[in-house]
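The block underneath contains the structure these notes are about, expressed in structure tokens.
Yeah, one chain of the complex is gone here, protein chain that is, but the others are all in their spots.
Each chain gets a letter, A and B, in the order it is written, and its residues are counted from 1.
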Amino acid sequence: MMSTQPQKRVIPEPPSKLKTYFTFFIILLLIFGSAIQTNTSITELIAGFPNMMDLLVQMVPPNWSYFGKIVPAMLETIRMALLGTTFGAIIAIPIALFSASNIVKNTWVFYPVRFILNLIRTIPDLLLAAIFVSIFGLGPLPGILALTIFSIGLVAKLTYEAIEAIDPGPMEAMTSVGANKIQWIFFGVIPQVLPHYISYVLYTFEVNIRAAAVLGLVGAGGIGLYYDRTLGFFEYDKTSSIIIFTLVVVLIIDFISTKLREKLI
Amino acid sequence: MIEFNNVSKTYPNGVKGLSNINLKIEEGEFVVIVGLSGAGKSTLLRSINRLIEISDGEILIEGKSITKAKGSELRRIRRDIGMIFQSFNLVKRSSVLRNVLSGRVGYHSTLRTILGLFPKEDVDLAFDALDRVNILEKAYSRATELSGGQQQRVSIARALAQEAKIILADEPVASLDPLTTKQVMNDLKRINQELGITTIVNLHFIDLAREYATRIIGLRAGEVVFDGPVSEATDEKFSEIYGRPIKKDELLEVEV
Partner (left out) sequence: MSNTTRPLIKPKKNKTRIWLIYITLALIYIWAFSGMPLPDVKETAAQVSKAIFSGIFSPDWDYVYLPDGEDLLRGLLDTLAIAILGTFISAFLCVPFSFLAASNMSKGRSLSNTGKFILSLIRTFPEIVMAIMFIKAVGPGSFAGVLALGLHSIGMLGKLFTEEIESVDPGPAEALTATGANRLQIIWFAILPQVLPGFLSYTLYRFEINVRSASILGVIGAGGIGTLLIFALSSRDWERVGIILLGIIVMVTFIDLLSGYIRKKIV
């Protein structure tokens, strides 16, 4: 049917696929290399599967009576998250101001501050906690400090990005009425970013609750300690009650925090 | 041949899209369907290849009931019906050639198409189709890089590569400027005449309908209120279809 048009046609050259093949090759190489490096073996996974199933079976039903025992640890977890978030959020304010290019116009200030901020953000909270434990000993204090540092990184970054996105109008108005720098920040900048800031702090709190729940694994307080304890003694029914308890608390706090954040913005 | 037997469509919200439609469209016809917005043109067109399920009656394609067809039988019937959309519906990030070849997937096994192993004849067919709508040189461009008119031609090429016996076009020129409109309509007409493909087009513009159609069907509130050759579709008839005098913006008013 189509051959009714006998004209000679010039079919364009297909583009080279070399780049695609090369990319695929690199990705395959990375994956296989990683599999070798990590001793990944499917047979081991299959061999370990019964163990895994065994563990899961032993986890049900959870040991409900264990709940009462871990309530204090759970409260400590919440407290750690709350304090860590609060301290971090307060310290983050000046850092955010010094990182914002529309507040501090000097590149010699905001670039170095941002650089340090980025450095802080590269170190995971659990590692920070491990280091603080070896400085301050076991207990919630190193946990709170680790969460404080982590919160500084997160809140300061989100906040300075919000500051840089604000409407310059009110700030110019402040300058024109002769305000000094401090007044200028208080009346021109803070009212605009405050809802964002509070929202970020709440979000950081959500993240920190999750983090605080496992910091105990390195001895930095909270409910995480009990993972080690129960798993070490093969009391998997207790482990599952910890997991469920944590999930419930995390979900409740997420829910409240999300509702509050929706109200703010 | 396409046959509508007592076809009705009621949407879940109670709106009557089509009511008791009886039509016969013969092979090789160039039918233009006109009517106000909301008259049921799209509903009529989409019920032909069952992108919309009708609620009553039956539609026969070449004597086979698409209404009753299931699974692979339904896909076989659809394979013979090409469709062209107002918004082109191309995969924007894929190449033009791949878009055209996607018209061939109904002919092969899932595995074969997914591995991209289209036979050489299919690729030739795709190039032929692109050549026919004069955008062969764009075969390896991404669809996004093309203008609206070019994109619509790619979708015509897709229907051609599909070796469709029927082409349905739902307001194919509504997002195009007047000049491109003419080119796309000319492509459709030429394909209809050269290949004998039955073509059904929904159109907004009255003068375009008169210029290209061999038969005009007027819809109003889901009912056929006019069905006849162009010569009978006078201004008065159009006013009847629209329920009011013709407005200026219903004319394209561009000479070829």
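Everything below uses one rule, namely that a contact is a pair of C-beta atoms (placed from the backbone, for glycine too) under 8 Å apart; a residue touches a chain by one contact, two chains touch by 3 or more.
From a predicted model like this one, the values you see are computed outputs, not experimental measurements.
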Contact list for the unshown chain, restricted to visible chains: A, B
Of A:I93, A:A130 or A:I185, the one touching the omitted chain in the full complex: A:A130
Given B:R79, B:R132, B:H204 or B:R220, the one touching the chain that is not displayed: B:R79
Chain not shown: contacting residue from A:Y21, A:F49, A:W64 or A:F233: A:F49
Chain B residues touching the omitted chain (full complex): 49, 51, 72, 75-83, 85, 87-94, 98, 102-103, 105-106, 110, 113-114, 155, 158, 162, 168
Touching residues (missing chain, whole complex) on chain A: 30-31, 33-35, 37-41, 44-45, 47-49, 51-52, 55, 75-76, 79, 82-83, 86, 118-119, 122-124, 126-127, 130-131, 134-137, 139-141, 144, 210, 213-214, 217-218, 221, 227, 231, 243, 246-247, 250-251
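FYI, only the chains that are shown with their structure count from here on.
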Chain A and chain B: spacing of chain centres that average the CA atoms, whole Å: 51
List of chain B residues in touch with chain A within their complex: 125, 127-129, 131-132, 136-140, 160, 163, 194-195
In the complex, chain A residues that touch chain B: 1-5, 7, 9-15
